[in-house]
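Sharing a structure with you now.
One chain of protein is taken out of this complex; the other chains stay put.
Every chain is named by a letter (A, B and C) in the order it is written, and numbering of its residues begins at 1.
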Amino acid sequence: MSFVGTPDPNSGWLSDEELAETRRRLPLLYVEAVPVRVDGVGQVTEVGILLRANSAGSITRTLVSGRVMYGESLREALFRHLEKDLGPMAFPLLPASPIPFLVAEYFPFPGSQFTDDRQHAVSLAYVVPVTGTCDPRQDALELTWMSPQEAASDLISAEMEGGRGALVRAALASVGRLY
Amino acid sequence: MSFVGTPDPNSGWLSDEELAETRRRLPLLYVEAVPVRVDGVGQVTEVGILLRANSAGSITRTLVSGRVMYGESLREALFRHLEKDLGPMAFPLLPASPIPFLVAEYFPFPGSQFTDDRQHAVSLAYVVPVTGTCDPRQDALELTWMSPQEAASDLISAEMEGGRGALVRAALASVGRLY
Amino acid sequence: MSFVGTPDPNSGWLSDEELAETRRRLPLLYVEAVPVRVDGVGQVTEVGILLRANSAGSITRTLVSGRVMYGESLREALFRHLEKDLGPMAFPLLPASPIPFLVAEYFPFPGSQFTDDRQHAVSLAYVVPVTGTCDPRQDALELTWMSPQEAASDLISAEMEGGRGALVRAALASVGRLY
Partner (left out) sequence: MSFVGTPDPNSGWLSDEELAETRRRLPLLYVEAVPVRVDGVGQVTEVGILLRANSAGSITRTLVSGRVMYGESLREALFRHLEKDLGPMAFPLLPASPIPFLVAEYFPFPGSQFTDDRQHAVSLAYVVPVTGTCDPRQDALELTWMSPQEAASDLISAEMEGGRGALVRAALASVGRLY
(Lines give C-alpha, C1' and ligand atoms only; values in the text may rest on other atoms or scores of the structure.)
Protein backbone atom coordinates (compact mmCIF):
# COMPACT_ATOMS: atom_id res chain seq x y z
CA MET A 1 0.00 0.00 0.00
CA SER A 2 1.31 3.43 -0.85
CA PHE A 3 0.38 6.51 1.09
CA VAL A 4 1.75 9.03 -1.46
CA GLY A 5 -0.67 11.89 -1.80
CA THR A 6 -2.96 10.69 0.94
CA PRO A 7 -3.47 12.31 4.33
CA ASP A 8 -1.41 11.24 7.34
CA PRO A 9 -1.46 7.43 7.25
CA ASN A 10 -1.96 7.33 11.00
CA SER A 11 -5.36 8.87 10.52
CA GLY A 12 -6.29 5.96 8.26
CA TRP A 13 -7.75 7.49 5.11
CA LEU A 14 -9.48 10.28 7.02
CA SER A 15 -8.35 13.86 7.36
CA ASP A 16 -7.84 15.07 10.93
CA GLU A 17 -11.15 16.92 10.85
CA GLU A 18 -13.01 13.91 9.53
CA LEU A 19 -11.43 11.66 12.15
CA ALA A 20 -12.35 14.10 14.92
CA GLU A 21 -15.92 14.16 13.62
CA THR A 22 -16.12 10.37 13.36
CA ARG A 23 -14.83 10.00 16.91
CA ARG A 24 -17.98 11.73 18.16
CA ARG A 25 -20.24 9.40 16.19
CA LEU A 26 -18.91 5.85 16.10
CA PRO A 27 -16.93 3.42 18.24
CA LEU A 28 -13.47 3.06 16.73
CA LEU A 29 -11.76 -0.32 16.45
CA TYR A 30 -8.33 -0.75 18.02
CA VAL A 31 -5.85 -3.55 18.58
CA GLU A 32 -3.64 -3.64 21.64
CA ALA A 33 -0.63 -5.80 22.49
CA VAL A 34 1.04 -6.72 25.77
CA PRO A 35 4.64 -7.54 24.73
CA VAL A 36 6.18 -10.39 26.74
CA ARG A 37 9.33 -12.48 26.96
CA VAL A 38 8.82 -16.24 27.29
CA ASP A 39 11.10 -19.10 28.35
CA GLY A 40 11.77 -22.34 26.46
CA VAL A 41 8.40 -23.87 27.31
CA GLY A 42 6.37 -20.75 26.52
CA GLN A 43 5.97 -19.49 30.08
CA VAL A 44 5.87 -15.70 30.35
CA THR A 45 8.89 -14.39 32.27
CA GLU A 46 8.71 -10.64 31.64
CA VAL A 47 6.21 -8.02 30.54
CA GLY A 48 7.11 -4.96 28.47
CA ILE A 49 5.47 -1.66 29.38
CA LEU A 50 5.98 1.54 27.39
CA LEU A 51 6.90 4.82 29.03
CA ARG A 52 5.38 7.64 27.04
CA ALA A 53 4.96 11.40 27.19
CA ASN A 54 1.27 12.03 26.64
CA SER A 55 -0.21 15.05 24.89
CA ALA A 56 -0.40 16.95 28.18
CA GLY A 57 3.38 16.53 28.55
CA SER A 58 3.25 14.21 31.54
CA ILE A 59 4.84 10.78 31.60
CA THR A 60 2.57 7.74 31.68
CA ARG A 61 2.86 4.04 31.08
CA THR A 62 0.97 2.34 28.29
CA LEU A 63 0.81 -0.64 25.92
CA VAL A 64 1.29 -1.09 22.21
CA SER A 65 -1.94 0.01 20.59
CA GLY A 66 -3.47 1.62 17.57
CA ARG A 67 -6.35 1.87 15.19
CA VAL A 68 -7.37 -0.71 12.58
CA MET A 69 -7.54 0.98 9.19
CA TYR A 70 -10.03 0.43 6.39
CA GLY A 71 -9.16 -2.72 4.44
CA GLU A 72 -6.57 -3.87 6.96
CA SER A 73 -6.77 -7.22 8.74
CA LEU A 74 -6.41 -7.41 12.52
CA ARG A 75 -3.10 -9.24 12.11
CA GLU A 76 -1.76 -6.57 9.79
CA ALA A 77 -2.85 -3.83 12.19
CA LEU A 78 -1.28 -5.63 15.15
CA PHE A 79 1.98 -6.14 13.29
CA ARG A 80 2.07 -2.54 12.07
CA HIS A 81 1.57 -1.11 15.56
CA LEU A 82 4.12 -3.50 17.09
CA GLU A 83 6.66 -2.35 14.54
CA LYS A 84 5.77 1.31 15.06
CA ASP A 85 6.05 1.09 18.86
CA LEU A 86 8.86 -1.47 19.31
CA GLY A 87 10.95 -0.93 16.20
CA PRO A 88 11.74 -3.20 13.26
CA MET A 89 13.98 -5.62 15.20
CA ALA A 90 11.49 -6.72 17.87
CA PHE A 91 10.49 -9.86 15.94
CA PRO A 92 7.07 -10.32 17.53
CA LEU A 93 5.44 -13.75 17.34
CA LEU A 94 1.79 -13.02 16.62
CA PRO A 95 -0.57 -15.57 18.14
CA ALA A 96 -2.03 -18.23 15.85
CA SER A 97 -5.44 -17.51 17.31
CA PRO A 98 -7.22 -14.24 16.47
CA ILE A 99 -9.31 -14.51 19.64
CA PRO A 100 -8.26 -11.74 22.04
CA PHE A 101 -7.68 -12.43 25.74
CA LEU A 102 -9.88 -9.41 26.44
CA VAL A 103 -12.01 -6.88 24.63
CA ALA A 104 -11.43 -3.54 26.34
CA GLU A 105 -14.14 -0.92 25.96
CA TYR A 106 -12.85 2.64 26.32
CA PHE A 107 -15.41 5.39 26.87
CA PRO A 108 -14.94 9.15 27.15
CA PHE A 109 -17.15 9.12 30.25
CA PRO A 110 -16.01 9.06 33.87
CA GLY A 111 -16.94 5.86 35.69
CA SER A 112 -16.09 3.37 32.96
CA GLN A 113 -13.36 0.80 33.60
CA PHE A 114 -11.30 1.90 30.60
CA THR A 115 -11.32 5.55 29.59
CA ASP A 116 -10.20 7.56 26.58
CA ASP A 117 -10.91 11.30 26.51
CA ARG A 118 -10.92 11.40 22.74
CA GLN A 119 -13.38 8.67 21.83
CA HIS A 120 -15.35 5.49 22.29
CA ALA A 121 -12.84 2.80 21.31
CA VAL A 122 -13.17 -0.96 21.39
CA SER A 123 -9.83 -2.68 21.62
CA LEU A 124 -8.99 -6.32 20.94
CA ALA A 125 -6.08 -7.16 23.23
CA TYR A 126 -3.40 -9.83 22.65
CA VAL A 127 -0.35 -11.14 24.49
CA VAL A 128 2.55 -11.09 22.04
CA PRO A 129 5.94 -12.72 22.71
CA VAL A 130 8.79 -10.70 21.24
CA THR A 131 12.08 -12.40 20.51
CA GLY A 132 14.29 -9.59 19.26
CA THR A 133 15.51 -6.20 20.41
CA CYS A 134 12.99 -3.49 21.15
CA ASP A 135 13.78 0.05 20.16
CA PRO A 136 10.75 2.22 20.89
CA ARG A 137 10.08 4.85 18.30
CA GLN A 138 7.89 7.89 17.85
CA ASP A 139 6.68 9.32 21.13
CA ALA A 140 7.56 6.29 23.26
CA LEU A 141 10.53 7.05 25.48
CA GLU A 142 11.37 3.57 26.64
CA LEU A 143 10.18 0.00 26.94
CA THR A 144 10.59 -1.31 30.48
CA TRP A 145 10.74 -5.05 31.07
CA MET A 146 9.42 -6.18 34.42
CA SER A 147 8.41 -9.37 36.20
CA PRO A 148 4.76 -10.48 36.10
CA GLN A 149 4.47 -9.59 39.79
CA GLU A 150 5.78 -6.05 39.28
CA ALA A 151 3.65 -5.50 36.15
CA ALA A 152 0.53 -6.48 38.11
CA SER A 153 1.38 -4.32 41.15
CA ASP A 154 -0.82 -1.47 42.34
CA LEU A 155 2.07 0.93 41.79
CA ILE A 156 2.46 0.16 38.08
CA SER A 157 -1.32 -0.08 37.63
CA ALA A 158 -1.78 3.43 38.97
CA GLU A 159 0.70 4.80 36.43
CA MET A 160 -1.00 3.27 33.43
CA GLU A 161 -3.06 5.31 31.00
CA GLY A 162 -6.82 4.89 30.74
CA GLY A 163 -7.16 2.02 33.19
CA ARG A 164 -4.78 -0.27 31.30
CA GLY A 165 -3.51 -1.68 34.60
CA ALA A 166 -6.56 -3.95 34.51
CA LEU A 167 -5.61 -4.97 30.97
CA VAL A 168 -2.12 -6.01 32.08
CA ARG A 169 -3.61 -8.04 34.93
CA ALA A 170 -6.07 -9.74 32.59
CA ALA A 171 -3.19 -10.50 30.20
CA LEU A 172 -1.25 -12.13 33.03
CA ALA A 173 -4.32 -14.10 34.14
CA SER A 174 -4.76 -15.41 30.60
CA VAL A 175 -1.22 -16.82 30.61
CA GLY A 176 -1.47 -18.24 34.13
CA ARG A 177 0.87 -15.64 35.64
CA LEU A 178 -1.39 -13.54 37.85
CA TYR A 179 -0.91 -14.21 41.55
CA MET B 1 -31.75 6.66 25.80
CA SER B 2 -34.21 8.62 23.70
CA PHE B 3 -33.94 8.91 19.97
CA VAL B 4 -36.47 11.75 19.63
CA GLY B 5 -35.22 14.23 17.11
CA THR B 6 -32.26 12.11 16.07
CA PRO B 7 -31.79 10.30 12.77
CA ASP B 8 -32.82 6.67 12.32
CA PRO B 9 -31.52 4.87 15.41
CA ASN B 10 -30.40 1.96 13.27
CA SER B 11 -27.87 4.20 11.63
CA GLY B 12 -26.47 5.00 15.09
CA TRP B 13 -26.29 8.79 15.27
CA LEU B 14 -25.30 9.07 11.62
CA SER B 15 -27.53 10.07 8.73
CA ASP B 16 -27.77 7.55 5.91
CA GLU B 17 -25.38 9.60 3.79
CA GLU B 18 -22.88 9.92 6.60
CA LEU B 19 -23.05 6.21 7.31
CA ALA B 20 -22.51 5.40 3.63
CA GLU B 21 -19.51 7.71 3.59
CA THR B 22 -18.06 6.25 6.80
CA ARG B 23 -18.41 2.74 5.42
CA ARG B 24 -15.89 3.62 2.73
CA ARG B 25 -13.39 4.94 5.26
CA LEU B 26 -13.40 2.89 8.45
CA PRO B 27 -13.96 -0.66 9.66
CA LEU B 28 -17.30 -0.81 11.45
CA LEU B 29 -17.74 -2.72 14.69
CA TYR B 30 -20.43 -5.40 14.85
CA VAL B 31 -21.63 -8.01 17.32
CA GLU B 32 -23.03 -11.31 16.16
CA ALA B 33 -24.87 -14.06 18.06
CA VAL B 34 -25.45 -17.74 17.36
CA PRO B 35 -28.66 -18.54 19.30
CA VAL B 36 -28.68 -22.01 20.84
CA ARG B 37 -30.81 -24.26 23.04
CA VAL B 38 -28.97 -26.06 25.85
CA ASP B 39 -29.86 -29.03 28.06
CA GLY B 40 -29.71 -29.20 31.86
CA VAL B 41 -25.93 -29.42 31.99
CA GLY B 42 -25.32 -26.64 29.47
CA GLN B 43 -24.68 -28.84 26.44
CA VAL B 44 -25.86 -27.29 23.16
CA THR B 45 -28.70 -29.32 21.64
CA GLU B 46 -29.97 -27.01 18.88
CA VAL B 47 -28.79 -24.04 16.84
CA GLY B 48 -31.09 -21.25 15.65
CA ILE B 49 -30.55 -19.91 12.14
CA LEU B 50 -32.52 -16.98 10.69
CA LEU B 51 -34.19 -17.13 7.31
CA ARG B 52 -34.18 -13.68 5.79
CA ALA B 53 -35.06 -11.94 2.56
CA ASN B 54 -32.01 -9.92 1.59
CA SER B 55 -32.06 -6.58 -0.23
CA ALA B 56 -31.93 -8.36 -3.61
CA GLY B 57 -35.15 -10.18 -2.72
CA SER B 58 -33.63 -13.62 -2.44
CA ILE B 59 -33.88 -15.79 0.65
CA THR B 60 -30.73 -16.44 2.62
CA ARG B 61 -29.81 -17.75 6.04
CA THR B 62 -28.05 -15.59 8.57
CA LEU B 63 -27.31 -14.98 12.27
CA VAL B 64 -28.32 -12.32 14.75
CA SER B 65 -26.05 -9.37 14.08
CA GLY B 66 -25.81 -5.62 14.10
CA ARG B 67 -23.70 -2.57 14.63
CA VAL B 68 -22.38 -1.27 17.95
CA MET B 69 -23.47 2.34 18.38
CA TYR B 70 -21.56 5.24 19.88
CA GLY B 71 -21.64 5.07 23.68
CA GLU B 72 -23.11 1.59 23.75
CA SER B 73 -21.42 -1.34 25.49
CA LEU B 74 -20.96 -4.64 23.67
CA ARG B 75 -23.42 -6.30 26.03
CA GLU B 76 -26.04 -3.64 25.36
CA ALA B 77 -25.53 -3.96 21.61
CA LEU B 78 -25.77 -7.75 21.77
CA PHE B 79 -28.93 -7.59 23.86
CA ARG B 80 -30.50 -4.98 21.58
CA HIS B 81 -29.87 -7.00 18.43
CA LEU B 82 -31.07 -10.24 20.04
CA GLU B 83 -34.31 -8.51 20.98
CA LYS B 84 -34.64 -6.94 17.54
CA ASP B 85 -34.10 -10.24 15.71
CA LEU B 86 -35.69 -12.77 18.11
CA GLY B 87 -38.42 -10.71 19.75
CA PRO B 88 -38.92 -9.63 23.37
CA MET B 89 -39.77 -13.10 24.72
CA ALA B 90 -36.57 -14.92 23.67
CA PHE B 91 -34.92 -14.43 27.10
CA PRO B 92 -31.32 -14.75 25.95
CA LEU B 93 -28.67 -15.60 28.53
CA LEU B 94 -25.73 -13.42 27.62
CA PRO B 95 -22.38 -15.00 28.42
CA ALA B 96 -20.56 -13.84 31.56
CA SER B 97 -17.38 -13.52 29.51
CA PRO B 98 -17.07 -10.71 26.94
CA ILE B 99 -14.43 -12.70 25.03
CA PRO B 100 -15.89 -13.77 21.67
CA PHE B 101 -15.46 -17.30 20.35
CA LEU B 102 -14.36 -15.73 17.07
CA VAL B 103 -13.64 -12.34 15.55
CA ALA B 104 -15.00 -12.41 12.01
CA GLU B 105 -13.49 -9.94 9.56
CA TYR B 106 -15.84 -9.05 6.70
CA PHE B 107 -14.35 -7.35 3.66
CA PRO B 108 -16.05 -6.00 0.53
CA PHE B 109 -13.41 -7.81 -1.56
CA PRO B 110 -13.74 -11.18 -3.26
CA GLY B 111 -11.41 -13.81 -1.80
CA SER B 112 -11.84 -13.02 1.88
CA GLN B 113 -13.32 -15.67 4.17
CA PHE B 114 -16.18 -13.44 5.30
CA THR B 115 -17.62 -10.92 2.86
CA ASP B 116 -19.94 -7.92 3.06
CA ASP B 117 -20.58 -5.89 -0.08
CA ARG B 118 -21.35 -2.75 1.87
CA GLN B 119 -18.34 -2.41 4.10
CA HIS B 120 -15.33 -3.59 6.07
CA ALA B 121 -16.89 -4.89 9.29
CA VAL B 122 -15.26 -6.58 12.26
CA SER B 123 -17.68 -8.72 14.19
CA LEU B 124 -17.32 -10.12 17.69
CA ALA B 125 -19.26 -13.39 17.71
CA TYR B 126 -20.90 -15.07 20.72
CA VAL B 127 -22.87 -18.24 21.40
CA VAL B 128 -26.04 -17.22 23.25
CA PRO B 129 -28.44 -19.71 24.89
CA VAL B 130 -32.05 -18.57 24.58
CA THR B 131 -34.61 -19.89 27.02
CA GLY B 132 -37.87 -18.37 25.81
CA THR B 133 -39.95 -18.16 22.67
CA CYS B 134 -38.43 -16.65 19.57
CA ASP B 135 -40.59 -14.47 17.37
CA PRO B 136 -38.41 -13.03 14.61
CA ARG B 137 -39.20 -9.46 13.72
CA GLN B 138 -38.33 -6.95 11.08
CA ASP B 139 -37.11 -8.54 7.90
CA ALA B 140 -36.42 -12.00 9.37
CA LEU B 141 -38.98 -14.50 8.12
CA GLU B 142 -38.33 -17.32 10.50
CA LEU B 143 -35.94 -18.79 13.02
CA THR B 144 -35.16 -22.43 12.24
CA TRP B 145 -33.89 -24.68 15.02
CA MET B 146 -31.63 -27.48 13.87
CA SER B 147 -29.25 -30.04 15.31
CA PRO B 148 -25.53 -29.20 15.57
CA GLN B 149 -24.85 -31.72 12.77
CA GLU B 150 -27.38 -30.12 10.43
CA ALA B 151 -26.23 -26.58 11.25
CA ALA B 152 -22.65 -27.55 10.38
CA SER B 153 -23.59 -29.32 7.14
CA ASP B 154 -22.33 -28.22 3.73
CA LEU B 155 -25.93 -27.66 2.62
CA ILE B 156 -26.73 -25.12 5.34
CA SER B 157 -23.27 -23.57 5.05
CA ALA B 158 -23.82 -22.90 1.36
CA GLU B 159 -27.06 -21.05 2.10
CA MET B 160 -25.55 -18.71 4.65
CA GLU B 161 -24.84 -15.07 3.90
CA GLY B 162 -21.30 -13.73 3.62
CA GLY B 163 -19.52 -16.93 4.58
CA ARG B 164 -21.28 -17.26 7.94
CA GLY B 165 -21.30 -21.05 7.57
CA ALA B 166 -17.73 -20.96 8.87
CA LEU B 167 -18.95 -18.87 11.80
CA VAL B 168 -21.56 -21.47 12.73
CA ARG B 169 -18.94 -24.21 12.57
CA ALA B 170 -16.54 -22.23 14.75
CA ALA B 171 -19.39 -21.62 17.22
CA LEU B 172 -20.06 -25.36 17.39
CA ALA B 173 -16.34 -26.11 17.80
CA SER B 174 -16.17 -23.66 20.71
CA VAL B 175 -18.92 -25.55 22.56
CA GLY B 176 -17.50 -29.00 21.76
CA ARG B 177 -20.26 -29.84 19.26
CA LEU B 178 -18.48 -29.89 15.91
CA TYR B 179 -17.96 -33.39 14.56
CA MET C 1 -25.55 -44.87 38.40
CA SER C 2 -25.95 -46.77 41.64
CA PHE C 3 -23.28 -46.96 44.29
CA VAL C 4 -24.90 -49.80 46.29
CA GLY C 5 -22.23 -52.18 47.48
CA THR C 6 -19.41 -50.02 46.19
CA PRO C 7 -16.92 -48.09 48.32
CA ASP C 8 -17.53 -44.48 49.32
CA PRO C 9 -18.74 -42.76 46.13
CA ASN C 10 -16.56 -39.77 46.91
CA SER C 11 -13.51 -41.91 46.36
CA GLY C 12 -14.79 -42.71 42.87
CA TRP C 13 -14.56 -46.49 42.48
CA LEU C 14 -11.38 -46.67 44.55
CA SER C 15 -11.07 -47.73 48.18
CA ASP C 16 -9.49 -45.16 50.47
CA GLU C 17 -6.20 -47.05 50.43
CA GLU C 18 -6.19 -47.32 46.67
CA LEU C 19 -6.96 -43.62 46.30
CA ALA C 20 -4.16 -42.72 48.71
CA GLU C 21 -1.79 -44.91 46.71
CA THR C 22 -2.91 -43.44 43.37
CA ARG C 23 -2.41 -39.93 44.70
CA ARG C 24 1.30 -40.63 45.03
CA ARG C 25 1.55 -41.88 41.46
CA LEU C 26 -0.67 -39.93 39.10
CA PRO C 27 -2.04 -36.42 38.61
CA LEU C 28 -5.74 -36.45 39.49
CA LEU C 29 -8.29 -34.62 37.39
CA TYR C 30 -10.54 -32.06 39.11
CA VAL C 31 -13.17 -29.55 38.09
CA GLU C 32 -13.59 -26.30 39.93
CA ALA C 33 -16.34 -23.66 39.80
CA VAL C 34 -16.47 -20.00 40.75
CA PRO C 35 -20.19 -19.37 41.46
CA VAL C 36 -21.39 -15.94 40.38
CA ARG C 37 -24.54 -13.83 40.19
CA VAL C 38 -25.10 -11.99 36.90
CA ASP C 39 -27.36 -9.12 35.89
CA GLY C 40 -29.79 -9.00 32.96
CA VAL C 41 -27.06 -8.59 30.34
CA GLY C 42 -24.81 -11.31 31.77
CA GLN C 43 -22.42 -9.04 33.66
CA VAL C 44 -21.06 -10.58 36.85
CA THR C 45 -22.26 -8.66 39.91
CA GLU C 46 -21.27 -10.96 42.79
CA VAL C 47 -18.91 -13.84 43.47
CA GLY C 48 -19.69 -16.71 45.85
CA ILE C 49 -16.90 -17.96 48.10
CA LEU C 50 -17.29 -20.95 50.44
CA LEU C 51 -16.28 -20.81 54.08
CA ARG C 52 -15.10 -24.22 55.14
CA ALA C 53 -13.54 -25.96 58.12
CA ASN C 54 -10.54 -27.82 56.76
CA SER C 55 -9.23 -31.13 58.07
CA ALA C 56 -6.94 -29.32 60.52
CA GLY C 57 -10.01 -27.66 62.05
CA SER C 58 -9.22 -24.14 60.91
CA ILE C 59 -11.56 -22.03 58.82
CA THR C 60 -10.55 -21.26 55.25
CA ARG C 61 -12.20 -19.98 52.11
CA THR C 62 -12.47 -22.09 49.01
CA LEU C 63 -14.36 -22.75 45.76
CA VAL C 64 -16.65 -25.48 44.53
CA SER C 65 -14.39 -28.33 43.48
CA GLY C 66 -14.05 -32.06 43.24
CA ARG C 67 -12.69 -35.02 41.40
CA VAL C 68 -13.87 -36.32 38.01
CA MET C 69 -14.79 -39.98 38.36
CA TYR C 70 -14.23 -42.82 35.92
CA GLY C 71 -16.84 -42.73 33.16
CA GLU C 72 -18.14 -39.33 34.12
CA SER C 73 -18.16 -36.35 31.76
CA LEU C 74 -16.74 -33.01 32.86
CA ARG C 75 -20.23 -31.49 32.76
CA GLU C 76 -21.63 -34.24 34.96
CA ALA C 77 -18.77 -33.84 37.42
CA LEU C 78 -19.21 -30.08 37.52
CA PHE C 79 -22.95 -30.39 38.06
CA ARG C 80 -22.50 -33.05 40.77
CA HIS C 81 -20.01 -30.94 42.73
CA LEU C 82 -22.12 -27.78 42.38
CA GLU C 83 -25.08 -29.67 43.80
CA LYS C 84 -22.98 -31.19 46.58
CA ASP C 85 -21.49 -27.84 47.62
CA LEU C 86 -24.38 -25.42 46.93
CA GLY C 87 -27.42 -27.63 47.48
CA PRO C 88 -30.15 -28.79 45.11
CA MET C 89 -31.84 -25.39 44.71
CA ALA C 90 -28.85 -23.41 43.39
CA PHE C 91 -29.88 -23.89 39.73
CA PRO C 92 -26.44 -23.40 38.20
CA LEU C 93 -26.21 -22.46 34.52
CA LEU C 94 -23.31 -24.50 33.21
CA PRO C 95 -21.42 -22.79 30.42
CA ALA C 96 -22.10 -23.92 26.84
CA SER C 97 -18.35 -24.08 26.27
CA PRO C 98 -16.28 -26.81 27.93
CA ILE C 99 -13.14 -24.68 27.62
CA PRO C 100 -12.04 -23.63 31.13
CA PHE C 101 -11.01 -20.05 31.88
CA LEU C 102 -7.92 -21.52 33.58
CA VAL C 103 -6.23 -24.85 34.16
CA ALA C 104 -4.92 -24.77 37.73
CA GLU C 105 -2.04 -27.13 38.51
CA TYR C 106 -1.86 -28.06 42.20
CA PHE C 107 1.37 -29.65 43.45
CA PRO C 108 2.24 -31.00 46.90
CA PHE C 109 5.51 -29.06 46.74
CA PRO C 110 6.26 -25.66 48.27
CA GLY C 111 6.91 -22.98 45.66
CA SER C 112 4.18 -23.86 43.21
CA GLN C 113 1.42 -21.31 42.51
CA PHE C 114 -1.36 -23.69 43.55
CA THR C 115 -0.70 -26.22 46.28
CA ASP C 116 -2.45 -29.32 47.63
CA ASP C 117 -0.74 -31.30 50.39
CA ARG C 118 -2.47 -34.52 49.38
CA GLN C 119 -1.69 -34.77 45.70
CA HIS C 120 -0.82 -33.49 42.26
CA ALA C 121 -4.17 -32.33 40.90
CA VAL C 122 -5.00 -30.62 37.63
CA SER C 123 -8.19 -28.62 37.82
CA LEU C 124 -10.31 -27.27 35.00
CA ALA C 125 -11.91 -24.08 36.31
CA TYR C 126 -15.20 -22.52 35.18
CA VAL C 127 -17.26 -19.45 36.04
CA VAL C 128 -20.82 -20.65 36.74
CA PRO C 129 -23.80 -18.30 37.17
CA VAL C 130 -26.24 -19.59 39.77
CA THR C 131 -29.82 -18.42 39.68
CA GLY C 132 -31.39 -20.09 42.72
CA THR C 133 -30.82 -20.30 46.44
CA CYS C 134 -27.56 -21.70 47.73
CA ASP C 135 -27.62 -23.92 50.78
CA PRO C 136 -24.09 -25.22 51.36
CA ARG C 137 -23.95 -28.80 52.52
CA GLN C 138 -21.42 -31.22 53.88
CA ASP C 139 -18.45 -29.51 55.46
CA ALA C 140 -19.09 -26.07 53.97
CA LEU C 141 -20.29 -23.67 56.61
CA GLU C 142 -21.50 -20.86 54.45
CA LEU C 143 -21.46 -19.32 51.00
CA THR C 144 -20.51 -15.65 51.12
CA TRP C 145 -21.52 -13.39 48.25
CA MET C 146 -19.19 -10.49 47.63
CA SER C 147 -18.47 -7.84 45.02
CA PRO C 148 -15.84 -8.52 42.34
CA GLN C 149 -13.59 -5.93 44.01
CA GLU C 150 -13.84 -7.61 47.43
CA ALA C 151 -13.38 -11.10 45.99
CA ALA C 152 -10.18 -9.97 44.26
CA SER C 153 -8.80 -8.17 47.34
CA ASP C 154 -5.54 -9.15 49.03
CA LEU C 155 -7.47 -9.85 52.24
CA ILE C 156 -9.76 -12.47 50.71
CA SER C 157 -6.93 -13.88 48.60
CA ALA C 158 -4.85 -14.51 51.71
CA GLU C 159 -7.68 -16.50 53.28
CA MET C 160 -8.14 -18.82 50.34
CA GLU C 161 -6.94 -22.41 50.38
CA GLY C 162 -4.08 -23.59 48.19
CA GLY C 163 -3.53 -20.32 46.33
CA ARG C 164 -7.08 -20.13 45.02
CA GLY C 165 -7.03 -16.33 45.38
CA ALA C 166 -5.23 -16.30 42.02
CA LEU C 167 -7.98 -18.49 40.60
CA VAL C 168 -10.67 -16.02 41.68
CA ARG C 169 -8.71 -13.16 40.12
CA ALA C 170 -8.30 -15.09 36.86
CA ALA C 171 -12.04 -15.86 36.91
CA LEU C 172 -12.81 -12.16 37.27
CA ALA C 173 -10.34 -11.26 34.51
CA SER C 174 -12.05 -13.74 32.18
CA VAL C 175 -15.40 -12.00 32.66
CA GLY C 176 -13.96 -8.49 32.39
CA ARG C 177 -14.40 -7.72 36.09
CA LEU C 178 -10.85 -7.53 37.42
CA TYR C 179 -9.70 -3.99 38.14
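Brief remarks on what is shown
Assume a contact is a pair of C-beta atoms (placed from the backbone, for glycine too) under 8 Å apart; a residue touches a chain by one contact, two chains touch by 3 or more.
Quantities reported herein were computed from a predicted structural model and do not represent experimental measurements.
Residue in contact with the omitted chain (choice from C:46, C:105 or C:161): C:105.
Among C:37, C:84 or C:120, only C:120 touches the chain that is left out of the view. Contact residues of chain B toward the unshown chain are 102-103, 113, 166, 169-170, 173-174, 176, 178-179.
In the full complex, chain A contacts the hidden chain through residues 36, 38, 40-44, 75-76, 78-79, 93-99, 101, 127, 129, 174-176.
Within the entire complex, the positions of chain C that touch the omitted partner chain are 12-14, 18, 22, 24-29, 68-74, 98-103, 105, 107, 109, 120, 122, 124.
Note that in this section only the chains that are shown with their structure count from here on.
With centres taken as mean Cα positions, chain C sits 34 Å from chain A.
With each centre defined as the average position of its C-alpha atoms, the distance from chain A to chain B rounds to 28 Å. Along chain B, residues 98-99, 101 each make contact with two or more other chains.
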